[in-house]
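For this view, one protein chain was removed and the others were kept in their places.
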Amino acid sequence: MDLDFTAEEQAFRKHVREVIRGELPREISDKVLQGRGLTKEDIECWQAILNRHGWLATTWPAEFGGPGWSVVERHIFNEECALASAPRIVTFGLVMLGPVLIKFGTKEQQDHYLPRILDGRDWWCQGYSEPGAGSDLAGLKTRAVRDGDTYVINGQKTWTTLGQHANWIFCLVRTATEGKPQDGISFVLVDVNSPGVEMRPIKLIDGSKEVNEVFFTDVRVPVTNLVGEENKGWTIAKYLLTHERTNIAGVGHSTKDLEKFRKLAAEIERDGEKVADNPLYAMRAAELEADLEAMRVTNLRLLADASSGAAEGHRSSLLKIKGTQIRQELQNLYRSALGSAAALDADDLSENELAVPVEAARAAPVYFNHRKLSIYGGSNEIQRNIVAKELFRE
Amino acid sequence: MDLDFTAEEQAFRKHVREVIRGELPREISDKVLQGRGLTKEDIECWQAILNRHGWLATTWPAEFGGPGWSVVERHIFNEECALASAPRIVTFGLVMLGPVLIKFGTKEQQDHYLPRILDGRDWWCQGYSEPGAGSDLAGLKTRAVRDGDTYVINGQKTWTTLGQHANWIFCLVRTATEGKPQDGISFVLVDVNSPGVEMRPIKLIDGSKEVNEVFFTDVRVPVTNLVGEENKGWTIAKYLLTHERTNIAGVGHSTKDLEKFRKLAAEIERDGEKVADNPLYAMRAAELEADLEAMRVTNLRLLADASSGAAEGHRSSLLKIKGTQIRQELQNLYRSALGSAAALDADDLSENELAVPVEAARAAPVYFNHRKLSIYGGSNEIQRNIVAKELFRE
Amino acid sequence: MDFRISEERQMLSDMLRRFWGNDPMLEARNAAVYEAPYQVPGVWAQLAELGVFGAFLSEDEGGFGGTAEDVVVVFEEAGRALSAEPLLGQLLVMRLLAGLGRADLLEEMVAGATRGALAFAEPALSVDLSRTAATAARRGDGWVLNGRKSAIYGGPGADVLLVTARTDAGLGLFLLRDAPLIEAAMVDGGGIAELVMEDLAAECLAEDAAPPVEAALDLGRIALCSEAVGAMDMLTAMTVDYLKQRRQFGRPLASFQALQHRVVDMVMEGEQARSIVIRAMASYGTPDQARHVAMAKNLLGRVAPHVAEEAIQLHGGIGMTWEYPGSHYAKRLVLLDHQLGDRRDHALRLMRMCAPDAGAVSRPVTARTPESQTA
Partner (left out) sequence: MDFRISEERQMLSDMLRRFWGNDPMLEARNAAVYEAPYQVPGVWAQLAELGVFGAFLSEDEGGFGGTAEDVVVVFEEAGRALSAEPLLGQLLVMRLLAGLGRADLLEEMVAGATRGALAFAEPALSVDLSRTAATAARRGDGWVLNGRKSAIYGGPGADVLLVTARTDAGLGLFLLRDAPLIEAAMVDGGGIAELVMEDLAAECLAEDAAPPVEAALDLGRIALCSEAVGAMDMLTAMTVDYLKQRRQFGRPLASFQALQHRVVDMVMEGEQARSIVIRAMASYGTPDQARHVAMAKNLLGRVAPHVAEEAIQLHGGIGMTWEYPGSHYAKRLVLLDHQLGDRRDHALRLMRMCAPDAGAVSRPVTARTPESQTA
């Protein structure tokens, strides 16, 4: 047994780290570190940098523009990005649609859309959830009715992340109502600027605006925008849900967050004691660090299995549950460590007037924002159901 | 609002405390304190003492030999018994069957059985659970077939607590198989010494023998031993399940256990530090104490409601869940505080050879034994179901 | 033993519930309290009319209440309504001024014409007043203050600021008007301020006010805990309602046992929270005050954030939205633990009280047992 990365992998990490630290603009990484909002330009800037290195579409095969990395290399890359406080890649085009087109799309669709994802001409968002159907995709109601060479779409999508920046949306729509609810769903690409598409931001608990509602009123879409077969969209949805999710645990982010906590705890004093020396904080941090170290290895074990093609699907659900628990607990601890200072909505104040360390100023809003981790991407309850189904299979 | 007990109640507590401390033999309270097993004689001795004071059947109306106490006085009495490390009353005759006979029994049954419960001539045990039906009483299978003036009983009961000491058992038996499973159940009294009754002890996880299996093979019981109507035993079972359970939280026991923990923690040293000064133990103890203090008030609130007849049934389920959680956590903490010394099965050693404090010697077995608290009397899962049913009622 | 509240308090409670108890009020709240002036226009005056501030004083002091029980009644309703009005600051200041016999100011405060806030916390001071770093010094006939104060709840717009600072005699209490506050919104709504003092002239109210400040803060903690109880009740009820209405996989979410059991735990924590508040309230002013208040703040600091997190999770996405009232309740329930000392601060208080050398190993079974009363 050998937990070490190979010499090549270690060299890869060194190279990646140097490039990221060299190229990532400080003002962007500061925003990420401090939990402040990123602009569209910030994200485009970073994605353009990665694209220049051919590191943007890390899960695509080399012939479509991917870097041709192993799952381990991808893992190392993701970890280094998190440790450097790089912005998260916008996954909808790069991690979701791209692989779908590569697996289910026509040659024309691949040739047209994939390069535009890479060079940033198209910003994709996702139209999956509906107001009445969150984790239960089979219940979705948005209709697409065939009219000659076009579909006419009516309905509503929601929780569309960063839709405000997008010019394209991929949607699951109902194209038939007979048979099982999973049947009759199709996967369709829609130009956001089509007449009848309306995007409305949803303000979140922390005041951020990162998700949207999307309304479709008689939106006409050419049938060539169908991906895969009509009424077989469920297959694509399932493909994406069980698609390789070895990065789902967010170990890099948790590592960074623990580091942030330790730095803060060593700085701030409460009632005559550094938070780092307060045994109640110190024990929680020590135990969380043990959990994280275990999670790191759990993740590597799954990576190793994925490398050899032996990964079981339900184990990525375990990664998601425990990984998000650790991330949320770290946010919790970080917020708590600030004591009364966490109550200030510090975006209102200029830095130098505050008694709060600048990187901690948004601790509470970021904590609230991170509650989403256990809700989206299949809530942790859904993940538990998936694992239970596997465990209690007859 | 007034949390204090009245002057009368306080005088009552003082009196009860003095009598208990004066009368309870030290060798018996030591056994209770140290978690060592009680003999049949120990229990009989203590119950005879209480009976001499008229304090044994605390829930019976005065005309049947109860002390005529209010729910608050009963609560105070129970608490004082726990704090004095008195043996628990054997509840089957006194708390379960007695009230059932008083409510459902004939005058003859009352006149015959109640005095014999009080003076200890009869030791009752309970035949409810069956191997195939634990919390789900409707599924029970033990049959009683009418044959002239007798029932002929065949079947098996289990988890019969202290059955080894009993000469009588009350049973739920199936007298009809038509209709709903709850119908067709009857409540019958059986002489344990009847031909065909066999009692086999079940050894528990901690090595103790306090529960039994009971086998019935063609056991003949006069029909006069039926309590209430034939096929209406479910009504009696429900009566007992929802019967006043204001003592279910075990607040007195937890108070005693916390006191025991604090005493132990102040005595034993580990790696240069008293356990009491170890912040990780001290915090857990402090938080458990807060939980217990809240539980104490929660219990008093329910008592007050019970006094005014306003208690909601599902709230006693909440008492049971939280009360047993606290009790189990205290056992957990106590066991942990002992460190490596808890691993010794100390009954094997004479006291003076041990490095373990004598009252802590059985900490681990007692901890394991107390896991039953969340299982019996309707498991905590069943209690949660009961509360949920109330909460989510349309 | 009697857990009923008095008729007068029940009337106050009912009045407040009627006043606050409707959705448009919550909408107005969310529209107003996340930016200056951090209050819903007009509400403060109406609270005065309803007698809320009179409830903070005894009859001798010019009110009709003044006990911990009155405070609990008011704040539970504030919690149910998710009010972000600066009641806490007003309470703390009124109790301190009452102790000092400042009838002049109190009369204005009862009427709602004057608002107060207390500046006791500092960037490195949470609950241990002996760590106060700000200093007061005589300058001519008066006093000047130096240092930094933080977490001044209700600071923005307050007419009267009471400030703690070290004097030769102990912990002095000072009065400021028109203090140069740095103002901000709280993450869960309402105003908060910091104060940088550089030779700031102030009126000295007392050269050592440590015991009354401690007492006021403990009462403030009871108030916060009661507020949490009200907010938890509401958020749990909202969660139950949501699970009943919302269907997934063809059945109501309420029918999923795993979710049911988690809601039962929320309800149980709500009951425990209510109980510990009752205990702290009943102990207020007795030798058990510090211990029971610390227990209450510790217990609420554990269960209120848990209820908040569970409510968000059980709601799913909708619980994450600004538009849904539950999200604001959740924020309040979490941020409460950041005020007047958190779960861990109060655990440390308890640990100190329970340490073997603190002589508090065994405890009375009830608030006052016969023994302890005769002792």
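We just call them A, B and C in the order they show up, numbering each chain from 1.
One rule holds for everything that comes next: a residue touches a chain if its C-beta (ideal position, glycine included) is under 8 Å from a C-beta of that chain, and two chains touch if they have at least 3 such contacts.
Bear in mind the structure is a predicted one, so any value in this text is a computation, not a measurement.
When the missing chain is restored to the complex, the residue among B:L3, B:V221, B:A346 or B:L391 that touches it is B:A346. Those residues of chain A that touch the chain absent from the view are 1-6, 9-11, 13-14, 72, 79, 83, 252, 255, 259, 262-263, 265-266, 274, 276-277, 279, 282-283, 285-287, 289-291, 293-298, 300-301, 303-304, 315, 318, 321-322, 381, 384-385, 387-388, 391-392, 394. Where chain C meets the chain that is not shown, the touching residues are 256-258, 260-261.
What chain B contributes to its contact with the hidden chain is residues 129, 132-136, 138-139, 158-159, 202-205, 207, 268-272, 278, 280-281, 328, 332, 335-336, 338-346, 348-349, 353-355, 364-365, 367-368, 371-372, 374-376, 379-381, 384.
Please note the rule applied: only the chains that are shown with their structure count from here on.
Measuring from the averaged C-alpha position of chain A to that of chain B gives a distance of 52 Å.
In whole angstrom, the spacing between the mean C-alpha positions of chain A and chain C is 38. If you average the Cα atoms of chain B and of chain C, the two centres end up 41 Å apart. Shared interface positions of chain B, defined as residues touching 2 or more other chains, are 279, 283. Along chain C, residues 347 each make contact with two or more other chains.
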